[in-house]
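Yeah, one chain of the complex is gone here, protein chain that is, but the others are all in their spots.
Up next, chain A:
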């Protein structure tokens, strides 16, 4: 298995190289000029040209790509065109809020969605099942920003229970940290809950019709152990797969959620960088996201061994 992990990690190198080339090319050929944005309205074309030259943006594609690749190979993601800060510093400033948001969302989604899916499958065709599936459709259908605004209005403005916006680092206290994340996590988690609940229900329906479940019941086991120990464990592989795929959804959803709740995370950093054409930051964040996604997939593959002892690498 160690060999397998090593091979998978090595396989990330060409993946990252392709992602890097793709992103760099896309940004190179996309319209927009950071020098014009920096120079502002008062600038003459000569001013813009001088700023472009001072930033090295007037050099040929291959020279710039080569230099950037060389930096990456040395663990340097470059320096932001606008802030003059190292991209690694900017990412470092934003990692904790995004990771916190994603973790709380993930935990919330799993804790809510899996039991809902199990119960819906157990009571298939009943009112409970229809209610759960109806909520799932709602979760898919309502845009993230609408949910965010409604939650903020009710729980922050009307009831005053939670803050509207912002992020408090966990070092400043567990409750301040958590209270800033509740509304964003619920907002972001709704789609995720809907997705996991539907997949859990479908997989459980299949498993519940298997012979070993009938055997377990014939042995006199209660519904709880049958559903959550015997059936759920065997239904878990597709559910875990969906959870893994859903992390990409979370990354995408974080952009909107972080904007609505003014959380200084990686999603907002990405959008700001795109709007300003801050190429080194965009490239750095996209590479990071790609790397995380590759690692998540690896973790999911390894997690299968926990759920199904027959799986070996």
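Keep this in mind: contacts are C-beta pairs under 8 Å (C-beta built on N, C-alpha and C of every residue); 3 or more make two chains touch, one makes a residue touch a chain; residues count from 1.
By our rule, contacts and distances are computed from a predicted model.
Between the listed names "Cytochrome d ubiquinol oxidase subunit II", "Peptide/nickel transport system substrate-binding protein", "4-phosphopantetheinyl transferase family protein" or "3-isopropylmalate dehydratase large subunit", the UniProt record for the complex's undisplayed chain reads "Peptide/nickel transport system substrate-binding protein".
Here the missing chain is touched by one residue of A:24, A:68 or A:261, and it is A:261.
Residue in contact with the omitted chain (choice from A:16, A:36, A:131 or A:202): A:36.
Set against the missing chain, the residues A:60, A:125 or A:309 yield one that touches it, A:309. Among the residues A:14, A:45, A:60 or A:224, only A:45 touches the chain that is left out of the figure. Not every partner is drawn; the one left out touches chain A at residues 1-2, 31-33, 36-45, 47-48, 50-51, 53-54, 80, 82-85, 90, 92-97, 99-100, 103, 149, 152-153, 156-157, 160, 163-166, 169-172, 259-262, 264, 268-269, 271-272, 275-278, 302-303, 305-306, 309, 312-313.
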